[in-house]
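Every protein chain of the complex appears in place save one, which is left out.
Right, chain A next:
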């Protein structure tokens, strides 16, 4: 039996829990945007203060496919991370990181080349040193490309070309943005080591990189960065082309690609730039959740505008994404499945988008979309580092903005703003890409879209 005193203390404990919960909610929403920007030895640092025994550290270089002067250079650069350096062999790097119990990763996006690691907090100096070594002392050896990099690139190329949805999204970018952001990201084998080396010299300079970290003591990071990144050149040799991109412009249009491995249609509209920039349009993000297509509950089609189309066309899958870049974005809707179903679903989806944008969307849908967009934005902030590449790029290209502003913007988004954003959408020029059985897949004109 519980004594009265225990009961009293447990009730007070519950009320106390409630109040700390309330308090911790408020604290969490402000703690989640606690980024600290600094500079050490000319290198930009961004640290997110989160408690815990593990850390994430990543080096972001403004050298994605958007900036490459030959196809495949970004891919090559990302693949050369953690390979032989002047000081140690790749095997040593792998074994040492294994002994420290850490994981490393390297990838490239349209705008950035990112490599990084997750490790125990006390191992920070080892990784800062390693990253500096990779940036300035990697040996770009042709045999490394022939023996190690080409097979992985070949494999990812196979994977890419087997996926109509990926090809469609890729083509949509080139149709929407032409050069720069529209540069192809698909992996290209047969790289030349000297070319990658030249690209690395332009990419890994103090003014072109940022170190992004989470769970790292900022003063420690700045101390070790100052020590190890001293020798990194502050700017690229003048003989190399510069990595400055022309401002993106949206073109739009239509392209059709024959493919025997499946069917996909991408319908895209101009989107919003990254959520840390001044040109952020939260209503576009909300619009993406309004259109939706992916269920938020398992085993159901969902209830968003496009989810209703999915429910009516078994076998089709639709997803809407608001893809963000530093100066622009692409709101893209991918429809994939069997050709006949995709064709039917695409027509219904276009009609649904049209009625949602030209008529007024149901008030309930709008409320749901706003709530979901808000949740998505806040939920993303709970990750160690949400969108490493975008945070790094925002630091490289301008001042680092905390996500506080954008979270506020999306939290305070009005229904009217969403409705007016939807209105503008359909009247503008769309990007439509069909990949698959072209005899079945509809043209943009048949979808009633303006290209």
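The definition used in the following text is that contacts are C-beta pairs under 8 Å (C-beta built on N, C-alpha and C of every residue); 3 or more make two chains touch, one makes a residue touch a chain; residues count from 1.
Convention: contacts and distances are computed from a predicted model.
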Among "DNA topoisomerase", "Ubiquitin-conjugating enzyme E2 1", "Large ribosomal subunit protein uL3m" or "Cytochrome b-c1 complex subunit 7", UniProt-listed name of the chain not shown: "Cytochrome b-c1 complex subunit 7"
Positions on chain A contacted by the hidden chain, ascending: 89, 91-92, 95, 99, 122, 142-143, 146-147
